[in-house]
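Can you read through this structure? Questions will come right after.
All protein chains of the complex are present and in place, except for one that has been dropped.
Chain nomenclature is as follows: A, B and C, assigned in order of appearance, with residue numbering initiated at 1 for each chain independently.
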Amino acid sequence: MSAAPLLRLDPDQVARARSLAERAAGPVVDMARGHTTVSVERATLRLAGLTGADPEGIPWVNRLVDAVAEQTGLEHGVALPVFAALAAGDHPDLTRLAHASAAGGVEFEPPTGTARTTARNLARAAVASGFDRIDAQRRTRSDMVDTIGDPPQRPWIYLIVATGDIYEDIPQAQAAARAGADIIAVIRSTGQSLLDYVPEGATREGFAGTYATGENFRLMRAALDETSREVGRYVRLCNYASGLCMPEIAALAGMNRLDMMLNDCMYGILFRDINPVRTFVDQRFSRQIHARAGIIINTGEDNYLTTADAVEAAHTVTVSQLLNEYFAHEAGLPDGLLGLGHAFEINPEVPQSFRLELAHALLARQLFPDAPLKWMPPTRHMTGDVFRGNLLDGFFNLAGVMTGQSILLVGMMTEAVVTPWLSDRDIALQNVRYVLDAAGGLTEDFHPPADGFIARRANEVLGEAVDLLGKIVDDGLLDAIADGTFGIMKRPPDGGRGLEGVAERAEDYYNPAVEALDGGDAA
Amino acid sequence: MSAAPLLRLDPDQVARARSLAERAAGPVVDMARGHTTVSVERATLRLAGLTGADPEGIPWVNRLVDAVAEQTGLEHGVALPVFAALAAGDHPDLTRLAHASAAGGVEFEPPTGTARTTARNLARAAVASGFDRIDAQRRTRSDMVDTIGDPPQRPWIYLIVATGDIYEDIPQAQAAARAGADIIAVIRSTGQSLLDYVPEGATREGFAGTYATGENFRLMRAALDETSREVGRYVRLCNYASGLCMPEIAALAGMNRLDMMLNDCMYGILFRDINPVRTFVDQRFSRQIHARAGIIINTGEDNYLTTADAVEAAHTVTVSQLLNEYFAHEAGLPDGLLGLGHAFEINPEVPQSFRLELAHALLARQLFPDAPLKWMPPTRHMTGDVFRGNLLDGFFNLAGVMTGQSILLVGMMTEAVVTPWLSDRDIALQNVRYVLDAAGGLTEDFHPPADGFIARRANEVLGEAVDLLGKIVDDGLLDAIADGTFGIMKRPPDGGRGLEGVAERAEDYYNPAVEALDGGDAA
Amino acid sequence: MTRIVRPYGDTTGDGMVQLSFTLPVPHDKRAEGAALQLASKMGIDAAMLVHAKPIGEAHTFFVVYGAATHLINLDEVKVVERDYPLLNPKEVNEAVKEKLGRKLCVVGACIGTDAHTVGIDAILNIKGVAGEKGLEYYRELRVVNLGAQVAVPDLVNRAVDEEADAVLVSQVVTQKDAHLHNTREMSAAFREALPPGRRPLLVVGGPRFDENSAAELGVDRIFSRGTTPSDVASYLVHRIVTAAPSEEPA
Partner (left out) sequence: MTRIVRPYGDTTGDGMVQLSFTLPVPHDKRAEGAALQLASKMGIDAAMLVHAKPIGEAHTFFVVYGAATHLINLDEVKVVERDYPLLNPKEVNEAVKEKLGRKLCVVGACIGTDAHTVGIDAILNIKGVAGEKGLEYYRELRVVNLGAQVAVPDLVNRAVDEEADAVLVSQVVTQKDAHLHNTREMSAAFREALPPGRRPLLVVGGPRFDENSAAELGVDRIFSRGTTPSDVASYLVHRIVTAAPSEEPA
């Protein structure tokens, strides 16, 4: 998907930007390698096959990890204590072990000597079956794409469903796919990112979105498989690996063949006040899983522009993209799985706003020529004037086409009013189709001059990004975040939710999933 | 307003097109010079100062011309018989003469000898006062433009009012001007073009438009003068010199300082089934008046595309523009007064429709670099889906901006529903303003390659236009019209309305207005 | 299938609708309250005023979203369903030839000041519409298309001269109900000029007609948006050829 370069960016600046991003993010990766979290451990148990929830709806992975952490601390990892307990032979499987532990009948301790070896082998084998499921799903995806086919056009068309009820979502998603959606994103219920567990089963009671659960993933994927065959293109499914349960949701996504996941290196910190350390640790693990599963991640740079001004803060988007790129590469994600985000959020009252959008969009396109960039519609400056809204969305679509974006999140005229109605999606798709069909070829005619407004603006933003990265390198990324560098939010490293679920890895820390993922034996 | 040439058109083809247009239109000009019509004669009396209507509402100019024509025939012109009768001294002025004639008390005959000289001098002097009014209005316009100023941007924004009631039109026009309109067009009542007289006075009873009358012109112009001062730019007023009374309306427009008039060489023939000879004779006279008055004409090529397919018939637009240009130049109109029309009427379902529109629009822009081109919005493919309608209008606006159009007739989302509501205009203006402000500078980035889709299409249309002009030259323009070459309408030269009002000029034909206009003593 | 339905936003039964309008009041809180009052009178529950924009000094434009409380009873919906078989050109020609034994004459026009001929041409001209050929294409129909802006007396005279079996009139301009006035004038003129037995079938069409108002306008049938030539040809056969004399146009 390399686009012909429309902009002359200074190659030295580009190289400088990348190396600064590496220097800024490197220490955070080291920190992530040195810690674990409750969610990483729970994700490991999920890969090992532990499912289900207690009668209150608390998943067994939570009950079990909490029990182990209470008795041994989290710092050794839960795998060895758990599989050592299992090896002891009183419990036929992980589920039964979890039940017993919940009833207070299991003692955990980090095994040593041969017990450790036995437990490690059991844990490895159990987790391997989780990776097998992920690998099988990945093969199924590529087989389906081979036989059914990919969307015929770029950008791929990304539509949202958000009824809160998986059984309303499914027919709406199928209808959207029939009407032209290439990707269906099921929006999550408002509260989920702050839940420190993943709800179980099929759910019907979300607010402005539907809970991300393994079963909801499975149901929707099955429905879209059916529709993919019907419409003759593989319709991708997207959800959120974000919030306090990022690693677990990544594991569930891999095992249930989701195709894309929202997964940003800083979103949870900035917009959900989740502890920075927790976030970076969870993020690395979840991205390693995504890499294994062949899932495209979608980063969340659009969010900055809902609170900061899209012109003033344009370079923070670039900086975040470069950081997201570094973190993703480090976690094993190739460029082809890097759905870096950016958005059409400049105040439409700003003179030449459309051309500024083109400049920003081209900068991203050119900096990341092989990444499936995700282009996000106007939201902040959408108003209840739905007629104007549909027009703005049309120009957003046009900018996407002109600058060769890869994934187009379709804007809705009712953005400022309601979560999308059936008719909103239809009107929005009609808008996209018009722009694609009528003006798709405009790339042939669009040649911003090397010394023109667009090129100057793109280089200006790149320059500001380099400056900011320099400052971040000097201050350290965690301190920069604490200072409100991104999205005007100040988030200190010892603040925010979920810090209590973080532990520095002990010397003897062991996690078979981490071992597999860090070992880099991904298929 | 020359635009930097974005297209390479073959200069030989361009020259060929112009010379063929001249050869096609030349004979028709000769025919026009050899004929007169009731409306030309009535216009002459209007210039000479005859106003008002009988108790049935039939204007005195009609009563008088009919009386003269009945007694002497039209072929000598009415001026000499009328002014000879006036010189006889029984009637103090034209109005009283008309009254008397209507009562059957006046005998007319073409004067000879010194009576002819006397009558001619009187007629000349009377008509000269009409020209004086026109000249004074022209000076007033240029003074106002000098002191108040022109719109700051191109294209000029052209809005329609169409309530049918001049007293509803006025506040709506003023509101539109305050909201950003640079030109107000008062749409005419549906039936007026077929009326063989111009209604008198202020009118409140039009259908889907307001009657064009001298008094309505005056009232609206006065209101807009007020608003022009208020908003700090000279707001232009547009109406229709079209239909059976084209020459008279042109005269009324000149004397009441209209600034633009719809005036097409073939519209009446094709779309109102008005006799071709009548039309060409009336047209030449009306254009001469417009030239004198400094009025920008707006030609009606957009209309072809409401009945013919905008891709298939694209070259008929070009041919008509070239004919309109020739006729206009011949009548004394400079390029700066040539608002040649074209329209965004390609079926939006056609692949690359937007780029085809760009190609057509650029062709016109480049063929007529110094003409204030009038760019007309989508109408035919507008539907009751007003959301889509506003989007299409946005792309129409964009095409106008990208191709450097001069006058932008603002499209309404309710095109397929109603004549514009107050809110439709507001939404439409907001649309224009967004496109102008956000994307106005796109011209810098828009460079269709010399061998690309747009250039190829433009040259293809030019080629087809040259071929068609060749055929018209071979057949003769009147026969080509009879064959349905334009707008799929077949109009034989001896068919259509108003033929009975045409006369071949006699040897002794005399018309002081024609004399002044052909003499070329325009200010 | 349920016979009682409500509008659908994103959940069955939510009743959601979108509404926009202008009020002739300057924009302030009272104007917004007035907009909500209207929404409530229209039966919109918990109306959300999502947009209010002054237009000039004396008007305000509003966009409102909310749930319409009304129930729609599908059983009570009145539609003019096609009550005759749809025939293809061949079938039409055969029916006319066999049962009428002569060509069926159709006179068409846009009357009054209306010059929108595209609609009537779509029905009459060979070129047709939506992939169907127009009535001129039907061998056994004789079509006289008078074009635009035909005065009613001229139409009546021509219909009499041609011994028209059916008169087809198009009306597109609706401002100030022009289409209704013109149609009434036309049907009255035919009633005056001809006795019931000899009157041609009167058919009007245009995008804004209500197909239920034929009786009220004094015509035999109304066709609206999306009509195709075969709809019309089939109807003509049904009424003029197939129908017994007792079913003559009323």
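Here, a residue touches a chain if its C-beta (ideal position, glycine included) is under 8 Å from a C-beta of that chain, and two chains touch if they have at least 3 such contacts.
These numbers come from a predicted model, not from an experiment.
For the options A:137, A:423, A:485 or A:511, the residue in contact with the chain missing from this view is A:423.
Interface note: of A:175, A:202 or A:350, the residue touching the hidden chain in the full complex is A:175.
Not every partner is drawn; the one left out touches subunit C at residues 5, 7-9, 12, 16-25, 29-30, 32-34, 37-38, 41-44, 46, 48, 59, 68, 70, 72-74, 76-81, 174, 208, 210. Contacts to the hidden chain, counted on subunit A, fall at residues 164, 175, 178-179, 189-191, 194, 207-208, 271-273, 306-307, 416, 418-419, 421-423, 426-427. Within the entire complex, the positions of subunit B that touch the omitted partner chain are 162-163, 165, 168, 172, 383-387, 414, 416-422.
Note that only the chains that are shown with their structure count from here on.
Rounded to whole angstrom, the centroid-to-centroid distance between subunit A and subunit C, based on C-alpha atoms, equals 53 Å.
For this pair, subunit B with subunit C, the centres built from the Cα atoms lie 34 Å apart.
For the pair subunit A and subunit B, the distance between C-alpha centroids works out to 60 Å. Each of residues 427 in subunit B touches at least two other chains. In subunit C, the residues that touch at least two other chains are 20, 53.
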